[in-house]
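Accompanying notes for the structure given below.
The complex is shown incomplete by one protein chain, all other protein chains being positioned as in the whole.
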Amino acid sequence: MQNFIVFVLSAFLGNEILSKVPQTLHTPLMSGANAISGITVVGALIAAGMSGGGWSAWLGFLALVVATINVVGGFLVTDRMLQMFAQKQRSSGGAEPEGAKVK
Amino acid sequence: MQNFIVFVLSAFLGNEILSKVPQTLHTPLMSGANAISGITVVGALIAAGMSGGGWSAWLGFLALVVATINVVGGFLVTDRMLQMFAQKQRSSGGAEPEGAKVK
Amino acid sequence: METVIQLAYLAAAALFIVGLRRMQSPATARRGNQLAAGGMLVAVLATLFLDDILSPWMMILGLLIGAGIGAVLARQVEMTAMPELVAVFNGFGGLASALVALAEVAQYTGGSEVLAPDTELGAGTAFTVVLSVLIGMVTCSGSFVAYGKLSGRLGGNPIDFTGMRTATLGLLGGAVFFGGVFVASAGAAAWLTTLSIVILSLSALALGVLLVVPIGGADMPVVVALLNSYSGLAAAATGFVLGNIALIVSGTLVGAAGFILTVIMCEAMNRSLVNVLTGGFGGEEGAAGAAAEAPEGRTVSETSPDDTTILTSYADQVIIVPGYGLAVAQAQHQLREMAELLEERGVTVKYAIHPVAGRMPGHMNVLLAEANVPYDKLFEMEEVNGEFAQTDVALVVGANDVVNPAAREPGNDISGMPILNVDEAETVVVMKRSLSPGYSGVDNELFYADSTKMLFGDAKESADAIVSELKALA
Partner (left out) sequence: METVIQLAYLAAAALFIVGLRRMQSPATARRGNQLAAGGMLVAVLATLFLDDILSPWMMILGLLIGAGIGAVLARQVEMTAMPELVAVFNGFGGLASALVALAEVAQYTGGSEVLAPDTELGAGTAFTVVLSVLIGMVTCSGSFVAYGKLSGRLGGNPIDFTGMRTATLGLLGGAVFFGGVFVASAGAAAWLTTLSIVILSLSALALGVLLVVPIGGADMPVVVALLNSYSGLAAAATGFVLGNIALIVSGTLVGAAGFILTVIMCEAMNRSLVNVLTGGFGGEEGAAGAAAEAPEGRTVSETSPDDTTILTSYADQVIIVPGYGLAVAQAQHQLREMAELLEERGVTVKYAIHPVAGRMPGHMNVLLAEANVPYDKLFEMEEVNGEFAQTDVALVVGANDVVNPAAREPGNDISGMPILNVDEAETVVVMKRSLSPGYSGVDNELFYADSTKMLFGDAKESADAIVSELKALA
């Protein structure tokens, strides 16, 4: 029951926060949210590390590998994308060459 | 612990929702939120109805009365205020007399 | 059944959330409030279906008495007395939370089962009881002091006596100490448990008084918003005591609401919360100390309702700047009528609403809404400030601090507060009763400016006179 309450509150919160993300950032939002869904890595860690062995441990291990791919890959690729947005902001003042910043 | 999580999520949610209330509605928000804080009436009901009697029941009864004042009074007075806002919107089209609507 | 009741509590919390969301727009706000009220009904009904109810009549009776009193209070109050009423309700809310926690303790010390399902009064619960009682009682007595100051039953002056700070600190220390004793004794000696929680309650009540008494009457709205936040937190703490989700979610939402309002008010006044709570600022003592008569060598030019009528009726654009005096005089209906008559004569009339005009956030909006002033005539400070330079008459109705040019200079109590630039208008007419300063106690140079004309008298009477003149003109 408590878990269900947490679920409902999170749904409300997600709705509040995410409906305000501007269209410009929808692609990074998609990949960033995807990375967060990799939180299942926590479950995978538990399954891989705490099983008594056998099927359970192997399933857990496989889960751990794919979940980690999702997490690490997801955050990195989102960062790559958002880096471009940040650059754009910095350079929006004008088309100065890189060297101009040294002075 | 679960309760604490619910608390944290609610705080985030409250912050998201309430920081978007426009200044015009701050007074009704204040009294409306106050009415909601009367939710403690639920606790008062439990205390009044489920105590074995004695001190506990009387404390609960007193809590129930004051909490209900807060709830009923709070919602009614907020409604009164907001009613005025609704009226204003209706009449903002022009200063037609009430009778104009009949036609 | 248990699960159904839990789901009902969750539904109630969801209704509060949806209701508060609708407060984001005036068009949906009323519906939102009704939804929240519906949520409350759901929560109350669900509770009536709990098992183990021993005295249903007590529950029903309590609900009826409370509802009756609440309805009468809500029906009878004047719109201007809103801040007071909210303070009173708030005090009741805090009291209720504390009493519920006390009932739980009484239940325990009486040897019965505690109210929360499946728990004893362990250290964790005892701690939340302390929080609930402390916050609830401080909210209660603090709110009633705020009520007294707002309604004028207590003087508005900040009260300060020697040793007050020491007393406050002492009480706080005492409350913490006895809270600790309560937690420590919760599993052990019942008499010590009872004694410590009673002392804690009394210290908390006294603390609430001492915390609010030194704050000036005009700062009360900030205090009320803060206490509002507290009453929410008290409800949440009670929710922890009882393990009740509806209380935790809703109490926390209210806590957030009150806190956000507090912060917004402080920002708009350009003061920190600490400054408000410790400042002893804004009592009438300041007002009394400052000039109510023009100081020597300064002259003010007075005007009459007749002259003001002529001046405004031949203007192209008039901007009305309402302030707290409008609420005091209850002149909003006359003002609306006056504006409508001017518009019939072809004058453009706008209302300029300063974010902290009045004594509550959105105070002017509520007042003018009551008088049916249409939305599209109300302008926020940023929207309208550029327009004064092209305005013939700025009509300042019971506003003072929000048009005081002293805010532009450093070194006084309102330095840095953004103001409405009425002094850029061709003529400024100020409707108030005297030359006394406003809420902040800072003298207003505007009154002595060449372009300013003072229309002394109660705002309602002056506006009434102007309305008659305008009708005579037509």
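Annotations for the structure displayed:
In order of appearance the chains are A, B and C, and numbering begins at 1 in each one.
Note that in this section a residue touches a chain if its C-beta (ideal position, glycine included) is under 8 Å from a C-beta of that chain, and two chains touch if they have at least 3 such contacts.
Because the structure is predicted, anything quoted here is derived from the model rather than measured.
All shown chains touched by the missing chain in the whole complex, by label: A, B. For subunit B, the list of residues touching the undisplayed chain reads 1-2, 4-5, 8-9, 12. Remark: the residues of subunit A touching the chain excluded from display are 3, 6-7, 10-11, 13-15, 17-57, 59-89, 91-92, 95.
Please note the rule applied: only the chains that are shown with their structure count from here on.
Centroids built from CA atoms put subunit C at 14 Å from subunit B. Computed from the mean C-alpha positions, the centre of subunit A lies at a distance of 38 Å from the centre of subunit B. Touching of two or more other chains is recorded for residues 17, 245, 249 of subunit C.
Those residues of subunit A in touch with two or more other chains are numbered 2, 5, 9, 12.
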